[in-house]
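In this view, the complex is presented without one of its protein chains, the others remaining in place.
Letters A and B mark the chains in the order given here, with residues in each chain numbered from 1 onward.
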Amino acid sequence: MNDLIRRTAAETAAAIADGEVSAVEVAQAHLDRIGEVDDKVHAFLHLAAETALQSARRVDERRAAGEPLGALAGVPVAVKDVFTTKGLPTTCGSRILDGWVPPYDATVVRRLADAGLVVLGKTNMDEFAMGSSTEHSAFGPTHNPWDLDRIPGGSGGGSAAAVAAFEAPLAVGTDTGGSIRQPAAVTGTVGAKPTYGGVSRYGIVALASSLDQAGPCARTVLDAALLHAMIGGHDPLDSTSIDAPVPPVVEAARRAGVSGLKVGVVRELSGAGYQPGVEQRFREAVALLEELGAEVREVSCPHFTYGLPAYYLILPSEASSNLARFDAMRYGLRVEDGLAGAEEVMARTREAGFGDEVKRRIILGTYALSSGYYDAYYGQAQRVRTLIGRDFRAAYELVDVLVSPATPVTAFRLGERVDDPLSMYLNDLCTIPANLDGGPALSVPCGVAPEDGLPVGLQVMAPALADDRCYRVAAALEAALADRWGSVLLDEAPAL
Amino acid sequence: MTAATSSYDDILTRFEPVIGLETHVELGTASKLFCGCSTTFGGEPNSQVCPTCLGLPGSLPVTNRLAVEHTIRIGLALHCTIAAWCRFARKNYFYPDMPKDYQISQYDEPLCTDGYLDVEVGGESVRVGIERVHLEEDTGKSLHVGGATGRIHGASHSLVDYNRAGIPLVEIVTRPVEGIGAEVAKAYVAELRDVLRSLGVSDVRMEQGSMRCDVNVSLRRPGAPYGTRTETKNLNSLRSVERAVRSEVERQAPLLEAGERIVQETRHFDESTGRSRPGRSKEEAQDYRYFPEPDLVPLAPAEEEVERIRATLPEAPSVVRRRLANEHGFSPLEMAQMSGAGVVDLVAETVAAGAPAGEARGWWLSYLAQKANESSVEPADLSVTPEQVARVVALVADGSLTNRMARQVVDGVLAGEGSPDEVVELRGLRVVGDDAALGAAVDDAIAAQPDVADKIRAGKVAAAGALVGAVMKATGGQAEAARVRELVLQRLGPA
Partner (left out) sequence: MPSITRPEVAHLARLARIALTDDELDRLAPQLEVILTSVARVGEVAAADIPPTSHALPLTNVYRDDEVRPSLPLDAVLAAAPAVEDSRFRVPRILDDE
């Protein structure tokens, strides 16, 4: 395997800055890798080979001209197909947007380009980010590089798989209920959901606006932090964007010490439904943190058990409204054959253009917001959301960070749960509370489950705006595990 | 059967009308409510749209500060309480001219609540309760093609222009007004228009749609609970508001007297027939599934901010009117006329610039009102200022201009020829007041028409008109006819 694709983003950026390799060589190596393995993985929906090489050339020219380069200049990045990209298709994994080319860039995409990162293409996802396996993509599933018969997680399975398969060192994703962290956990990569408002939502096709948050996917904690710092920060185009500096995540990833840090293990995120190997690796990792000097204690967040039902009311409600605009009038699919009225054309287009899961959630959301049901469903879910926030705040009185497994189980087989929505929803059990609260959370690999040899992720959660704590804990664990294993986890993955 | 022919006034002896009004006003901000697109009226279709107001996937709204301030300004002028904390909400329904298929509006947390507006009906003051004032975004505009005269009915397809989508709209909702019908509706809308105009928050042009009214009407027997109401939508003139209420009262009364049920429905008023027709009956009641807009953070106007806005409120039009009436002796009828024509402020400013009150009123109510009407604009939008009108009045008063010349000067100002003095100069408009020059012209005329002169000498004074006409012609109309006549009679009159 070409050495260029196995380097971390930090190493690649340094090599380009030093002139050891050109950005074009790096981009070409990754495009070659994609050509080699993406038939099997199917991480990408659209490749942007030509524009990628163009932006790489510009980085090389700037370097040759002696212009200053950003910390990640020339590093390739994959972009989840939920971000709008000017001139590049944006489908959200849906037939209803097949062929849509946005006339504008998402703020995150703009920042990547401004910082000299090289966008390789758009990655696969569950349709409109609804799912935990990427099987709900209208364009076929993505396969887990650890085992091609298994799911790569979702909704951002394409981004996580691209990073795990060495098709890209970095990717950006979005996390509404775990769509960055859960794929990271099951592919042995690092994924972070920043504090809500920490990264602009402008140009992210909305799923649930009050929960959606963009974040980094990478193979190391430091790479994730570098990307987080690059895309984060205030954006006047997003009213919910926080007008404050990005927390010092890169420094935290470099410092990587947990001595004296108070770590809380969430009692409610364990037990029935959790795979034994997942719990085992999680407990070992917590013990390791204790060895490194962290003060570990168990804490209770009693309302977390209601996170899943609250989430599956709030999300469909907001989604039913956000997805109303796909009505065949201004862009996207239009099914018109012989139909006379606008109303009929809308209904037939949405019938043809949306997949099963999207329809299920739109109808569920429409129900939850209907007069007569609003208070019992949407209203009550929002009250539970308040209680979950209170659980977090009470816990943070006692500890600095909370930890849990990132997912209850490792990657399951393709097709295993696709027709059983409820069991699919259970994958987000551990990740949902942080979305409801708004605080930052990150998944970092903590080994493979003994029973199936598949990756397990540990989740670190912190109070809003304390994103750096997540990176600090994750970096410490990553370093200690690398010492113990003598290599990084992804080296254990089978060759593709 | 007799009921069907009952006159409106007759019906009011048996029924009490209950009406409510919802008024939508487009705010006069430079940019839209949630994006930076221009709000200019009449641009090329779809030339004033961006990802946000086109509702493109991924786009987000950011609220225009001035639109919120204007809404608070309106609320304060209507004596409302300003919410300390409130949210926008999404109103969900599908419609091709609504880019996101939901409208960002306000639901159970309006920015302003519980106010009132006093209006005059038949010389008496009536207090109309204001339930709420809230801010929302406008929709795009559909052009219906293939049917009769742009009507939705029978159209083969529609063409949508989203330039209007996202323009800030303020909705002002009254409490039910009991016992008075059409007159209060019209008086309220007229008074509201004056208030909004005085605040400078909107150009309130009903004919361009920047102010539109929906009116709810129900009838009840005196003392009975409210009856079922109908809503007549999109009334775009004061006259339509009044006619719509009358026609709805006249439609409902015979139905009720025949023991029939009023259907709660939306009706559309036809200006040409003066009648309304029902909208499509809904198979299912609208369910807008309101919920708090997650893309926008709550509004929490600080008390100091509200007080700062309150301090900038102008005098209420009713107060201005009272003062004008007292100071200048305008009668209630004259005040009502000025109000109705939308010229109260203009008259006041013209008076302030030095014109006598009667002259100022006369100019704005007759010649200028006519000019405004001819070019379909409001008098306030004519390109002549109250100061310029006052100058013209002064030129007439000192004898420099005749009334006819004064109108020509105003025409010149409206045509962009400059200030009144510049127009006088440019057009050479000066009364020929020099008696020597006039006398010469009169002598010439007498010499030219000796037979006419003889008739006058013989006592046929009426014949003088021919000589006056000749002099006027010779002086290019710049003489005062009365003075010419005097000079003619001095020379030829029967001594």
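Going forward, a residue touches a chain if its C-beta (ideal position, glycine included) is under 8 Å from a C-beta of that chain, and two chains touch if they have at least 3 such contacts.
Computed from a prediction, not measured in an experiment: that's the story for all the values here.
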Shown chains contacted by the missing chain are A, B
Residue among A:Gly35, A:Pro236, A:Gly273 or A:Gly293 that touches the chain left out of view: A:Pro236
Using the touch definition from the top, which of A:Phe83, A:Phe139, A:Tyr202 or A:Tyr377 touches the missing chain? A:Tyr377
One chain is left out of this view; which of B:Ser156, B:Ser272 or B:Asn326 touches it in the full complex? B:Ser156
Which of A:Met346, A:Val399, A:Ala476 or A:Leu489 sits in contact with the chain that's absent? A:Met346
Candidate in contact with the missing chain, chosen from B:Val18, B:Val49 or B:Leu117: B:Val49
In terms of residues, what is the contact footprint of the unshown chain on chain B? 29-31, 35-38, 44-51, 54, 62-68, 85, 87, 93-96, 142-145, 152-153, 155-162, 233, 266, 268, 279-280, 284, 286-287, 289, 291-292, 294, 296-301
If you put the missing chain back, which residues of chain A would it touch? 100-101, 103-104, 195-197, 210-211, 236, 239-240, 242, 303, 306, 308-310, 312-313, 320, 324, 327-332, 334, 336, 339-348, 350-351, 354, 356, 359-360, 362-364, 366-367, 370, 376-377, 379-387, 389, 421-422, 425, 436-438, 464
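Here is the rule we use: only the chains that are shown with their structure count from here on.
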Report, in whole Å, the distance between the mean C-alpha point of chain A and the mean C-alpha point of chain B. 55
Where on chain A does chain B make contact in their complex? 83-84, 90, 92, 97, 100, 102-104, 106, 201-206, 208-210, 236-240, 317-318, 320-321, 324-327, 329-331, 342-343, 346, 366, 369-371, 374, 378
Which chain B residues qualify as touching chain A in the complex? 51, 54-63, 90, 92, 94, 96, 99-102, 158, 160, 287, 289-291, 294-297
